[in-house]
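Only one protein chain is missing from this complex, and each of the others stays in its spot.
Every chain is named by a letter (A, B and C) in the order it is written, and numbering of its residues begins at 1.
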Amino acid sequence: MSGAIELVYLVSTALFIFSLQWMNDPKTARRGVGAGVAAMAAAIGGTLLNPGIVNWHWLGLAIALGFVVGVPLSWVPLTAVPQRTALSHAFGGLAAGLVGVAKYRLWLTEGPENLTAFRMTAIVAEVILGFLTFTGSLMAAGKLQELKWIPQRPVTYPLQNVSNLALLGLAVLCGIGVVWRPVEYAWMFPVVVALALLFGVLLIIPIGGADMPTVISLLNSYAGLSAVAMGFVLDNKLLITAGALDGSSGLILSIIMCRAMNRSFTNVLFGAFGQVQARAAAGEQKAVKTETPEGAAQVMEQASLVVIVPGYGMAVAQAQHRVRELYDQLTKRGVDVRFAIHPVAGRMPGHMNVLLAEAEIPYEKLVEMDDINHDLPQADVVLVIGANDVVNPAARHDEGSPIFGMPIIDADKARLCLAIKRSMNPGFAGIENELYTADRTYMLFGDAKAVLTDLVKQLSGGGGAH
Amino acid sequence: MSGAIELVYLVSTALFIFSLQWMNDPKTARRGVGAGVAAMAAAIGGTLLNPGIVNWHWLGLAIALGFVVGVPLSWVPLTAVPQRTALSHAFGGLAAGLVGVAKYRLWLTEGPENLTAFRMTAIVAEVILGFLTFTGSLMAAGKLQELKWIPQRPVTYPLQNVSNLALLGLAVLCGIGVVWRPVEYAWMFPVVVALALLFGVLLIIPIGGADMPTVISLLNSYAGLSAVAMGFVLDNKLLITAGALDGSSGLILSIIMCRAMNRSFTNVLFGAFGQVQARAAAGEQKAVKTETPEGAAQVMEQASLVVIVPGYGMAVAQAQHRVRELYDQLTKRGVDVRFAIHPVAGRMPGHMNVLLAEAEIPYEKLVEMDDINHDLPQADVVLVIGANDVVNPAARHDEGSPIFGMPIIDADKARLCLAIKRSMNPGFAGIENELYTADRTYMLFGDAKAVLTDLVKQLSGGGGAH
Amino acid sequence: MTLRRRLAPALLAAAASLPALASEPAAGPGAAPTPFTTMLYVLMLATFIGLSVITRVSRLLHTPLMSLTNAISAIAVVGSLVITGADHPPLITFLGAVALFASMTNIVSGFLITDRMLKMFKAQKPGGGKP
Partner (left out) sequence: MTLRRRLAPALLAAAASLPALASEPAAGPGAAPTPFTTMLYVLMLATFIGLSVITRVSRLLHTPLMSLTNAISAIAVVGSLVITGADHPPLITFLGAVALFASMTNIVSGFLITDRMLKMFKAQKPGGGKP
């Protein structure tokens, strides 16, 4: 019986690992999801084999509700994926936290002898991680959703970091108290919970909206760690393993992002990034040359290699399908069109890939930064669509710039650069971009979708297609 | 106390994993060995923390002897590495087997209640794997050392495979017997041991000398598995993990070899390869063109790209240092010299790399098969040194050939091919090689070392170096 | 009637290695909880696997990866099931049920949206159809 459950968990673990392994290639990725589903089903099924399970009505209810809410949550537009992810991290944290609380209450009332120092430590860790993930992720989701009542720009006040850390320290102290005297100091437990919830909020407040993706990934690994802690509490290897997989994923993704932004964790978490620069952005504007859709269309028609650099703006404007049409028009004319994908273009790692894939652009055409930078000097035209920081040459030469050292796409090295954006406003980093005032650059002002529609009209008209 | 040991084992495990991870790059590889040593030291130290350890004199003696024998064993010439590896697999198998026997005897006499079905199964597995690895590896070592009294060519007799498998089956049956009634059927235990020892011998007899490397790798993974089994017996996670690492290594290496030879495990183990072909080799000889060292030296001097294809012959002739001198002479003249490394050239995976590295040829010059095959059509001269099967074009087109489908180095595509070997005798696969009778091929007959010495003399004379 | 009584027989059978219930009070010391070091050991191995597997995920798929791991982190469902399912005081059961609801939501939405995204990734085919 129990052995059976253990074996089911074993299979489940293996499936989880395969699930992530198959994500290394778009061809096998969907099989990966299948494996993941199977693994989760096995985990649930195995657990239900427990003789201890009796409250079937409660289980049914909660599970049913989960489906009712979960299915619609999966219909969100791709631009809202970051918010959704943040939101479900919040759910994950909540679940972990609640289970921790429940276990503690249970043992406190029904068998204090179970509250060993080891288990209590695990419980406290689980609860702190869980609840700070909960409120933290909610805040993150709010900032990403750009809710009115949650400030986008980092909110800072004197001694902020100090007081935050002090708060966390206090939570940990109380935690130690409960670990030391689980029964006598039981009253400290709610305090720990409350402090964790509060800390989650304060942790996010000073972080700029666009830094959220990094934060989300970090919260992702916290969620994983809390699952690990739960595993220690419940003496469950499956939880430990899956939690570890999750934790490492979040960790690695956030590291990748920080590298691609050439910033450190501390800078992301405590740097209040995108605040100072906000002022810098209000600098005077240099002379810029603009180009008409007609002109732009002609130039691209005659080009032999066109490199398209999509950015956050394309995501905001939902312009990926227009991009696809442009791609079709140009390839129809024998123009070689490639996409230059910066690892942190947009607001999530791999954001651009998903959007362009949605528009059914074959993924062989999505070239990674380092590879495309070799070809750019040969490119006749580079078309920047709502990208800014990821093509800002200042990152290469201007020590003073906040993004100095961040690897960028060398759009300025192409023979000609066309840039679609609505204004001369800065991007996420909030800094001027000399690319737009360069000699070889011509601006196409307007909403990305609108401008691209014009371009396509020009081409289809000119080319007599449709 | 016990917890301490467990933690030491934990560290040891981590170090073992790092040790193998660092083997992914020559730069970090030596650190890998360091980690391995540290891991082993931790494993030993941790075990000695056992309060149960009392026989210090015995321990000291055995360990000292281990050093006395081990140190000289590490001085063997690189050409003897395969034998040495086989030999120490034998030792490994022996150790595992003996520990199994000891544990069984111990429990039988001092606490039969410990002989649970689970433990007995593990013990039997350990013993069978251990002892068959022991004798099997000894045989392999003998064949590789080309001992007189061990036949090189596969020895076959009717019903061989059937009877072998029957033998193994019998061993397993007796094993099941002991598992079922550990005490009553104790007499079956020695039978199992005996059968395992015998099976090891019979398993190797029908396998040709040059297939040994594959077999060694397989035996390597058996050794790993027996360590795993020991881990199950002794309830020791460190043993399980290290054993698994070892097992997968052996498995993967043998798979790589089989792929590179385009053969299956069954074919290697039961195919009695290199026997039939032996006759085929006795075919009539076609007309061959030979070249003098002088001529060869001149051709290479004028070449701009020379690709050297080393093979087993270079290893036998110990010619790697001469090769190095040739390399120096040519590079001095501005000739671009590269080495084409076939994964199964020689008699071990990576055999050529080690030999050429010994001669201090920078490893950037050692190019893998697939990469060099792109360059070969541009090569002015390809110099084949004691290689045969790995450059046999029959593998590409002749369905009939035993090596058909095996990926090869396209030496025949170069503008000119020079081949150093002692005769027209075939190589390991025992088949004719049309490359040596091709129009663009000229032979340099003689021992690789001698011929290369001439070549170098020509060049240094001509070039006026030294 | 206490949990102890009701579960006792089942637990005798389930003893030793039933992870979820092993830590239930009724199980007590009898159930020989896995030693701390063993769990640490599992954690370490799992972390090695996680790091090596994730670093090899295709950059193309980092967004789907986020939502997939998001679903996987809902493994907390195991804990929620045990809490909710076992016969406990209402408060506990309620907490468990909320946790279970939250986890299920993540599982369902996580896997669905991951698959939805992956469906979009298409290799180049001669004249691939427009949206």
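Rule of thumb we're sticking to: a residue touches a chain if its C-beta (ideal position, glycine included) is under 8 Å from a C-beta of that chain, and two chains touch if they have at least 3 such contacts.
Please read all numbers here as calculations on a predicted model, not as lab measurements.
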Pick from B:Leu239, B:Ala387 or B:Ala448: which residue touches the chain that isn't shown?
B:Leu239
Which candidate, B:Gln145, B:Gln160 or B:Ser249, sits in contact with the chain we can't see?
B:Ser249
On subunit B, the omitted chain is touched by residues 1-3, 5-6, 9, 16-17, 19-21, 23-27, 29-30, 32-33, 36-37, 39-40, 43-44, 47-48, 50-56, 58-59, 61-63, 65-67, 69-71, 73-74, 76, 78, 81, 84-85, 88-89, 91-92, 94-96, 98-99, 101-103, 105-107, 109-111, 113-114, 118-119, 216-217, 220, 223-224, 226-228, 230-250, 252-253, 256, 321, 324-325, 328, 341, 343, 348-351, 353-354, 357-360, 362-366, 368
In the complete complex, which positions of subunit C touch the hidden chain?
16-17, 32, 34-35, 37-38, 41-42, 45-46, 48-49, 52-53
Can you name the residues of subunit A that touch the chain not displayed here?
3, 6-7, 10, 13-14, 17, 237, 241
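Rule of thumb we're sticking to: only the chains that are shown with their structure count from here on.
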Enumerate, in label order, the chains that touch subunit B and subunit C alike.
none
What's the chain with its C-alpha centre farthest out from subunit B?
A
If you count the C-beta pairs in contact for each pair of chains, which pair comes out on top?
A-C
Inter-centroid spacing, subunit C versus subunit B (mean Cα positions, whole Å)
43
CA centroid of subunit A to CA centroid of subunit B, Å:
47
Note the residues in subunit C that touch 2 or more other chains, in rising order.
36
